[in-house]
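Only one protein chain is missing from this complex, and each of the others stays in its spot.
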Amino acid sequence: MANPTVTGPRGYSLPLSPNGLSSMLTPPPWHFAGEVVMVDYRVDPERAARFLPPGLTLGADPGAAAAVFAEWNWCSDDGAELAEPQRCQFAEFLIFIACEHRGRPLARCPYAWVDKSVPMMRGWVQGMPKQLGSIHQTRPKLVGRTGPRPGEGGRFDGTLSVNGRRVVEASVTTRELVAKPPLLHDIPLVHTKTTPAWIDGEVPGTALVTSRVDGVEFSPIHTGPAQLRFLDMIDSDFAGLAPVEVGAGYTFHYAETLHGGELLD
Amino acid sequence: MANPTVTGPRGYSLPLSPNGLSSMLTPPPWHFAGEVVMVDYRVDPERAARFLPPGLTLGADPGAAAAVFAEWNWCSDDGAELAEPQRCQFAEFLIFIACEHRGRPLARCPYAWVDKSVPMMRGWVQGMPKQLGSIHQTRPKLVGRTGPRPGEGGRFDGTLSVNGRRVVEASVTTRELVAKPPLLHDIPLVHTKTTPAWIDGEVPGTALVTSRVDGVEFSPIHTGPAQLRFLDMIDSDFAGLAPVEVGAGYTFHYAETLHGGELLD
Amino acid sequence: MANPTVTGPRGYSLPLSPNGLSSMLTPPPWHFAGEVVMVDYRVDPERAARFLPPGLTLGADPGAAAAVFAEWNWCSDDGAELAEPQRCQFAEFLIFIACEHRGRPLARCPYAWVDKSVPMMRGWVQGMPKQLGSIHQTRPKLVGRTGPRPGEGGRFDGTLSVNGRRVVEASVTTRELVAKPPLLHDIPLVHTKTTPAWIDGEVPGTALVTSRVDGVEFSPIHTGPAQLRFLDMIDSDFAGLAPVEVGAGYTFHYAETLHGGELLD
Partner (left out) sequence: MANPTVTGPRGYSLPLSPNGLSSMLTPPPWHFAGEVVMVDYRVDPERAARFLPPGLTLGADPGAAAAVFAEWNWCSDDGAELAEPQRCQFAEFLIFIACEHRGRPLARCPYAWVDKSVPMMRGWVQGMPKQLGSIHQTRPKLVGRTGPRPGEGGRFDGTLSVNGRRVVEASVTTRELVAKPPLLHDIPLVHTKTTPAWIDGEVPGTALVTSRVDGVEFSPIHTGPAQLRFLDMIDSDFAGLAPVEVGAGYTFHYAETLHGGELLD
């Protein structure tokens, strides 16, 4: 970019600036490592189906769903954000529903909340519908009597509040190890990359996209009984994904590196 | 959209949902009314020019800039958000630099911060580079000795903090009425609508866009001497827009309705 | 205080420091000016009585209560805080119940929430049970279509959330002026100054205290119909003050200066 006065300001994202230093988002790859508290549950299959865009079907296990709490570290490829804990940490709550594309099992994320703006915006670049919420989950310590030890089982709670209202509460008591990760955390996500219409005559773009991920790492995975409650229903669409049955809970640490997206053909 | 079970989930923005009820953003028009504390200032014209994309030039008054604090109410066309003060209020800090497109005076907003996620995301739909920050400004009361009266002059202060660091401080003492609004608050904004590349081979979209606005309303406008300081410089691109000279301050209330965007030809 | 190495660090409150500069609280007087949204309501008199300490009775109108939202500016006698809007502003939600001491009408504040730590701690110095919450209320603007004008009637909403749960919602539509302030905002407050026991054998101090206030100022007072709902009940004691009947609403600006406390004899 030899002549910036010709080419103008630049950056992976807004804000654009002379040397691209002000971009809110760094370009991928993005590295993540987090503590996960997850609950398998079931939704009404008919209501779940209405969240799937053309091209996706409910697949082999209609109504399979999961609620996922996670506390993440993230960093760009140079790791610069790790020196500033306020920037490299965020908490997340996700809902997954099982689906298929041409027989390939995928997970669909109809709702997601995070507690920082950078991961929220990064979600929208991917087509992941992240909004801002207040998310908390149990944090293990190596000593004392205030809860579980890092990497071990025990009681883990998670809560989501949105706009000052409590939306989701989960409680998992993990008691034994399990060899395989819970299915919905071990298959690719499929998002609808969406561009809201703004300019007159603009047709909003939408495209089905999966992610290119590597560096996947699971810690030992603990499982046990779980509780899951949806309290404030936000709106009647969201209410369609409330639990009709609650399954097993899981706790584990998980890492991945996210490189970009791929169109589903 | 006659058959949603065929066409899939919908909404003006993510999250898409069966009836479009979960969309984070409502479609325009969006109505705004806010209290503004504004400081005219000057930047180094050469550094300002490096923030302008091809097609824009500095124009008749190279280096003219403004720092704008505002506390807004907003609502959709049905006014539903007004019943929930937590949702319809936000604070904003903007930098404007004067520019021209084919001789037409415009304002360019290279940096913007808000304290809520909905206006942040709405900014990105327009190409406005809004990030999350902590923004505060003087709030008048009708009684007592804690500052000015609503709609009158007096001392107004504004502060911006980002990631726990103080970035901007302004102080305006307005003493007299002025007939005309400050120029940079009275000309159209021009944004670069930007789509970060995500999918392999994707060419990031960029387009110069202005906004279709009506319902503009100014309260009486007060003016007087001002101070403006940039403290933490964030990055060396941002530092290029630090004040080299500080001009007059202004306080006023302002309203507008935002309908959509128009491509600059 | 000639020899600080002998007398040690000082300050009106913690933290004590060599020159008293670090004290979290400035000494009174404290000046306040705020916008008030208030709803008269009634509680079960028997349950209200259980919130009154010995020496206080329900008085002439058993079960009279009020819910009060306010957005305040405050400053010390030198006004220093006004230059920093982040420090001089806070929002508050209060419950008042009517009571009497030896025939003198007083207001009792069994619950209070603010959104900043300095007014919270200042409350405890007085015996006012302030906790941290998230409080929002309608903010008028001079222009536009996003709500009422400053100092005029219209629709005003208020919300209180505590620990991510919505606790109180109020809505007032004020339509006419009223000559007299609502009673519970126009009589002295009586608090129980309370010191939790910490040192072995310590008997917690409690004392009935009113406040020395002057500089009281009311803007014109608007009144009209109101709604008031308690949602999350926090605990079964708090639930005892839920509305059994909702009365009129009021909006006004109010100022006072608080000088100190007086023991009720």
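Going by the order they are written in, the chains are A, B and C; count residues from 1 in each one.
Here is the rule we go by: contacts are C-beta pairs under 8 Å (C-beta built on N, C-alpha and C of every residue); 3 or more make two chains touch, one makes a residue touch a chain.
Everything quoted here is computed from the prediction, not taken from an experiment.
Every shown chain that the unseen chain touches in the whole complex is listed here: A, B, C. In the complete complex, the hidden chain is touched by one of C:87, C:149 or C:229, namely C:87. Considering the full assembly, A:142 is the residue among A:142, A:179 or A:203 that touches the omitted chain.
Within the set C:192, C:223 or C:251, the residue that contacts the chain not displayed is C:192. In the complete assembly, the contact with the undisplayed chain comes from A:158, out of A:110, A:129 or A:158.
Panel shows chain C; residues 4-9, 12-22, 24-25, 27-28, 47, 49-54, 84, 86-87, 110-112, 117, 120-121, 124-132, 163-164, 192-200, 207, 209, 212, 234-238, 240, 260-263 of it touch the chain omitted from the view. Residues of chain B in contact with the chain left out of this view: 134, 159, 161, 164-166, 232. Those residues of chain A that touch the chain absent from the view are 31-35, 71, 73-75, 79, 82-86, 88-89, 134, 136-147, 150-151, 155, 157-159, 161, 171, 215, 217-219, 253-256.
Note that only the chains that are shown with their structure count from here on.
With centres computed from Cα atoms alone, the innermost chain of the structure is B. If each chain is reduced to the centroid of its CA atoms, chain A and chain B end up 30 Å from each other.
Rounded to whole angstrom, the centroid-to-centroid distance between chain B and chain C, based on C-alpha atoms, equals 34 Å.
Separating the CA-averaged centres of chain A and chain C is a span of 41 Å. Multi-chain contact residues of chain B, defined as those touching 2 or more other chains: 84, 86.
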